[in-house]
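In this view, the complex is presented without one of its protein chains, the others remaining in place.
Read from first to last, the chains carry the letters A and B; within each, the first residue is number 1.
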Amino acid sequence: MWRYLAEAGAVFAKDMRTELRTRVAFNALGLFAITTLAAVSYTIGPYRIAEADRPYLLSALLWIVIFFAAMAGLDRSFVKEEDSHTAALLRLSARPLVVWGGKLLFNVVVLDLLMVILVPLYVVLMGFEVRSITGLVWILLAGGYTLAVTTTIVAAIIARASSRGALFSVLSLPLLLPLLIFVIQGTRAVAEGSAGGVISALRAVISLGGVMTLVSIVLFPAVWNE
Amino acid sequence: MSSRRPFAEILKWILFVWIGVIIWAAFFYAPAAAGFKGQSSRIVFFHVPVAWVATLAFLVSCVASIRYLKTRSVADDIRAEVASSLGLLFAVLATVTGSIFARIMWGSYWNWDPRETSITFLLLIYAAYFALRAAVADPERRASLAAVYSILAFVTVPFLVFVVPRIYWSLHPDTIINAQAKIKMGSHMFEVLMGSLVGFSGLFVWLYTVACRIETIRRRRQQEVL
Partner (left out) sequence: MSRGIFPFMGGGITIEFEDLAKRFDMRVVFRSVSGRVAPGEVLAVTGPNGSGKSTLVTILCGLVRATRGRVLYREGSGEIPRESWRDHLGIVAPAMSLYEELDALENLRFFALVRGVDDAETRCRASLERVGLDPDRTTPVRGFSTGMHQRLKIAQAVLHDPQVLFLDEPGANLDPAGQDWLEKLVASERDAGKTIVLATNDLREMEWGTSRVALSG
């Protein structure tokens, strides 16, 4: 177990180091998120939406920004290995689940970094009133993890196909549809201050994340070794 | 081929007559249900079986995919691909018949009730499945990646079908009326619907076996270049 973690940690550290030196994924995600946020904030702003609609619409907009930013950059860790022809050596050197664990950790960290910057900006720019900060943090963490675990295996699939950019969103979005619905409901419950709503959404997000994790562990070797 | 399978030949004719009778019964034996505009309720005899077959095909494809990853046999890849292509066809038919009914009864072709959401999900999954297949040139890799995607999609279904409606109910109970506007069915209607379900399932089995045979021949011809 410790050996597994050490090896997965090595994959994560390697990805972080190359990413810090090139910043392709960071730029893609960050710029996409900031541009979309600017567009949303400019066209809609804090006052265009009626008071009653705010919790729901603002939650939906927030997650749509996060989802599309994720679509812009989370396939990077796998696609880069294929594009720079490093995937073969990685495949022959590391155990499949080590690669999966390292890449998943990388995606989780990238997504969490994005949310740390994006969400406070969004809250300020859009005048999004949050009743429970803890609730919001939980929803973001659980939603971010489930988003990362789903996109990680899809990225592994599309990295092995041609015309990847389009394929990543085409393959991810149907799988993310339930998650999108859950996190929007959860964030809305946070804004409305309904603890029950937050808990029921969290339960759904976490079980979806758990199922995706188990299925990925079983299926990833078949994708990676193919 | 057919002369060597007399039993299958007889079944085919029984299926033909059966479906003929069902079509007749749908219009002349079963009454139009009360509470529905005009004759609109008769669409149920076609819409429900078609949607059922689309779901059945999804299940068949998933089972064949799991088998493929275990056996690596071309026959299982063919089963998965054929089931998905029939599933796509029936999902389109279910969407079209459903939205015709929705237009007549509820005044709009589309209003995202949970069932419409699930069928959209099925359509998107099938479309993504074929987009993925088209983007991989290596036949062995194509088969594995498609199988993994099919299984991934399948595990998200329970969330969409069971959990999403529950979350929606808990937050705004008024949206369920459409979902639950099931026909309080008279016995004649019920008989025809059951008969139609059997008939369409038979039709699926027949199309499935024929398509599998065609696909097997097609693949064998590709192999002959070796």
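As a convention for this text, a contact is a pair of C-beta atoms (placed from the backbone, for glycine too) under 8 Å apart; a residue touches a chain by one contact, two chains touch by 3 or more.
Keep in mind that this is a model prediction, so the values were computed, not measured.
Novice: Among A:A38, A:L89, A:I133 or A:L214, exactly one should touch the missing chain; which is it?
Specialist: Selected residue, touching the omitted chain: A:L89.
Novice: If you put the missing chain back, which residues of chain A would it touch?
Specialist: Contact residues on chain A toward the absent chain are 3, 6-7, 10-11, 14, 17-18, 21-22, 84-86, 88-95, 98, 221, 225-226.
Novice: Residue by residue, what part of chain B touches the chain that was omitted?
Specialist: Chain B touches the missing chain through residues 72, 137-141, 222-223, 225-226.
Definition applied: only the chains that are shown with their structure count from here on.
Novice: Touching residues of chain B toward chain A in the complex: what are they?
Specialist: Chain B residues touching chain A: 69, 117, 121, 124-125, 127-128, 131-132, 135-137, 140-141, 144-145, 147-149, 151-153, 155-156, 159-160, 163-164, 166-168, 170-171.
Novice: Once bound in the complex, which stretches of chain A touch chain B?
Specialist: Result: residues 153-154, 157-158, 160-164, 167, 170-171, 173-175, 177-178, 181-182, 185, 188-189, 196-197, 200-201, 204, 207-208, 211-212, 215, 219, 222-223, 226 of chain A touch chain B.
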